[in-house]
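Below: one structure, written as structure tokens.
Here the complex is missing a single protein chain, while all its other protein chains stay put.
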Amino acid sequence: KSRYNNEMYKTANMPGVAVGLAWTYVGGDILFIETTTSDNGKGELKLTGNLGNVMKESASTAMTYLQANAKKYGINPDVFNKKNVHVHVPEGAVPKDGPSAGITMMTALASSFTGRKVKPYLAMTGEITLRGQVLPVGGIKEKVLAAKRAGLKEIIMSVQNEKDVEEINPNFIKGLKVNYVKTMQQVLDLALL
Amino acid sequence: KSRYNNEMYKTANMPGVAVGLAWTYVGGDILFIETTTSDNGKGELKLTGNLGNVMKESASTAMTYLQANAKKYGINPDVFNKKNVHVHVPEGAVPKDGPSAGITMMTALASSFTGRKVKPYLAMTGEITLRGQVLPVGGIKEKVLAAKRAGLKEIIMSVQNEKDVEEINPNFIKGLKVNYVKTMQQVLDLALL
Amino acid sequence: KSRYNNEMYKTANMPGVAVGLAWTYVGGDILFIETTTSDNGKGELKLTGNLGNVMKESASTAMTYLQANAKKYGINPDVFNKKNVHVHVPEGAVPKDGPSAGITMMTALASSFTGRKVKPYLAMTGEITLRGQVLPVGGIKEKVLAAKRAGLKEIIMSVQNEKDVEEINPNFIKGLKVNYVKTMQQVLDLALL
Amino acid sequence: KSRYNNEMYKTANMPGVAVGLAWTYVGGDILFIETTTSDNGKGELKLTGNLGNVMKESASTAMTYLQANAKKYGINPDVFNKKNVHVHVPEGAVPKDGPSAGITMMTALASSFTGRKVKPYLAMTGEITLRGQVLPVGGIKEKVLAAKRAGLKEIIMSVQNEKDVEEINPNFIKGLKVNYVKTMQQVLDLALL
Amino acid sequence: KSRYNNEMYKTANMPGVAVGLAWTYVGGDILFIETTTSDNGKGELKLTGNLGNVMKESASTAMTYLQANAKKYGINPDVFNKKNVHVHVPEGAVPKDGPSAGITMMTALASSFTGRKVKPYLAMTGEITLRGQVLPVGGIKEKVLAAKRAGLKEIIMSVQNEKDVEEINPNFIKGLKVNYVKTMQQVLDLALL
Partner (left out) sequence: KSRYNNEMYKTANMPGVAVGLAWTYVGGDILFIETTTSDNGKGELKLTGNLGNVMKESASTAMTYLQANAKKYGINPDVFNKKNVHVHVPEGAVPKDGPSAGITMMTALASSFTGRKVKPYLAMTGEITLRGQVLPVGGIKEKVLAAKRAGLKEIIMSVQNEKDVEEINPNFIKGLKVNYVKTMQQVLDLALL
């Protein structure tokens, strides 16, 4: 029933794409975050996909974090001055907002900037801070079940959301591995191949 | 009864013009997407035709996709830096929005940038992603019937919309060929002469 | 009774001015479109006269069409880069919108750019496309009667509006010549002296 | 009772200031239009005084007219490129809008650009066009009575407003001279000393 | 009871700070206007403190007046091109608007630009014009009583507000000196040390 079958994951399996978990008015859902960089740019960040202001701010915050930590992650600093970056979230008919796509935005951008692909069958949800922390988010139960329905095998979220996962009936999420993290470095260590 | 007769198709038959299928408040309808490039520009994208934000984002996403894949499609990269591009959708009295014009925008732009005309009597509908995928859209029944009424002979849409076409009475769409695609490359292979 | 008597037409009879037909909340009315170009500019387009977004888009579309076809109409391409263009529609107390002023905008601009005057006692109404087509518009009966009342002698509109004129009692528009066109080139051939 | 007594006229008597007639929610009123130019500018036009969009457009239209006719009025064309112009309308607590301040804006700007003062005890009201015509405006009775109350001695308006003045009881406006004009050149001939 | 005691006046006693009188939704109140200039700027004016459009326009008008009269007041004209100016009005929780802070804005800016301090225990209220006039404002009774409550000793306002002060019971404002002015030059002569 899920629209995102194995074949689509194969397509998604290119640098710059990461899978997030969102909580929309139709319940939990998975969300592809796509990024492309273009040469001859001026460090501009373009955001499309019917995104609200808070989600746009997440992308902006992720950019600043990656710029400040470019050396640590092996990112060429020119990407912030001499390229343009486009972040797109498909399914434009659905308005999307909130801070919970933060670590997914950050991961997709890091993947695009380093050329390293994101691990397949992996999704994530969590707010980011400029200090590199991962904050907990709401709607965990709905998001985790959506990930299971879509055939995903692994999730990353904040340690502060562990209690929310423990409230879900284990039979419903059998075979789904959940990684609890505190920092964005842990996210990238788990997510980038 | 249709306003878009054979003669108008002849007029439309120039590089930069593609026919989309839209779902407006008057039901299904066909939609011309027109693009023109002008020299001495700065890579600016101008969008007119009473378009909503989501449809404008589609054009922006199509531009980024074509820039990232310029080499593959034989597009001179200067178009993204040294020309201005104007996308216009006629019938300004009708507000237009939604992501479903994505592949039509992309096709019209590719046609304009390559100088290759779009196949006549062909329409299309589908959302685009930065990865080059074609996503399904709503209102398929109304759109397909509008295409038939207007005298069109061929349609392109996402494979994920095949089930929606199967629900239409075959007698109503006799003689109309529907192409189901997964990627934007397939769209351009079918659409550009 | 009309405020636009012979004497005012004389004043209007300078390059850059064309007469349109509009349908406002007081019924059909005639509309002067005035354009001026100034040297030492940067290709900027200024639009005044209490215009809505769709009417502003018409002016922008007309500019792109004329730039793309500058050679054909004998327009110096510098006007699009080194001059500023101001389009003004008098009677600022009346909000104006919709696509039907498109061919009038285009004609006034072409007149200003070529230095050729527009034929006197001529009005027009029609939407424009980037392909150079003239699309039909609404409110034809009210517009034609307004033209008659104002003492105009000739009108240009889309062939697709012919059926709307045929529904008007011929006695009401005796002496008024109506030209039906398909393309903007036909408009300019008829309108520019 | 009028706040604008002889002494204030003396103050107003400097280049760049003209008196208009407005129709606000408290009835007819007089309106000072003040303009200042500053060196080392870039041809920018700043508008203050709680003005609505239509009144702002009047100032913009006046600027284009004066630039296009700079030679005829002896205006140094540098004012449009190398100076900044500030138009201010006092009494910021009162929102002001509409096209009727057009000829007053134009006169104040012409006065500022030529260094010629505006005739004292003179007010005016009328819409402007890019062709240099003066169009009629509403609220003539209230405006004329306000001018009389304020101690003004002379008014300029469109010939098309003559019928509105004829409907006022002559006893109420005894001693007030009304000049009817068709063109902006006539306005400047009457207004600039 | 007033929050602005002697000690705070001492703090306020630096160039660039002036005290205004405002009429907010809690009644009459005093208002500090603070200005700072920064080197390496581009003549930009930054306005903060939860200010409405009309109050922002006052600051803009004050800047233009001071630039036009820079020589007379001994202001280095570079401040308008090569510095940035920040005007801040504390107590950000209270929305502030209206033209009555005009002379206070103008005085604070003049103080900052000349390096001359504003006289202590002095407040002011009045609208400004580009001609250098001081116009009357509303809410005089509430403003004067607020000044008295706050321990202020002297006020500046328009001569046209004299009648409003005369309606206040003299016992309530004993010891408070009121200066009535017509021009901004008189304001600066009284206010700058």
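Every chain is named by a letter (A, B, C, D and E) in the order it is written, and numbering of its residues begins at 1.
Criterion: a residue touches a chain if its C-beta (ideal position, glycine included) is under 8 Å from a C-beta of that chain, and two chains touch if they have at least 3 such contacts.
Quick caveat: nothing in here was measured; it's all calculated off a predicted structure.
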Subject >> Left-out chain, listing which of the shown chains it touches >> reply: A, E
**OP:** Using the definition of touch stated at the top, determine which of A:54, A:94, A:165 or A:190 touches the missing chain.
**Re:** A:54
**OP:** Looking beyond the chains shown, say which of A:24, A:40 or A:129 touches the absent one.
**Re:** A:129
**OP:** Can you list, in ascending order, the chain A residues touching the missing chain?
**Re:** 53-54, 57-58, 60-61, 64-65, 67-68, 77, 80-81, 98-99, 102, 127, 129-133, 135-138, 160, 182-183
**OP:** List the residues of chain E that touch the chain left out of this view.
**Re:** 3, 8, 11-12, 14, 16-17, 32, 34-36, 38, 40, 46, 48-50, 86, 88, 90-93
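In this section, only the chains that are shown with their structure count from here on.
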Subject >> Rounded Å distance between chain A and chain E, as computed from the means of their C-alpha atoms >> reply: 51
Original post:
Do you know which chain E residues sit against two or more other chains?
Top reply: none
**OP:** For this assembly, give the contact graph shape among line, ring, star, complete and other.
**Re:** line
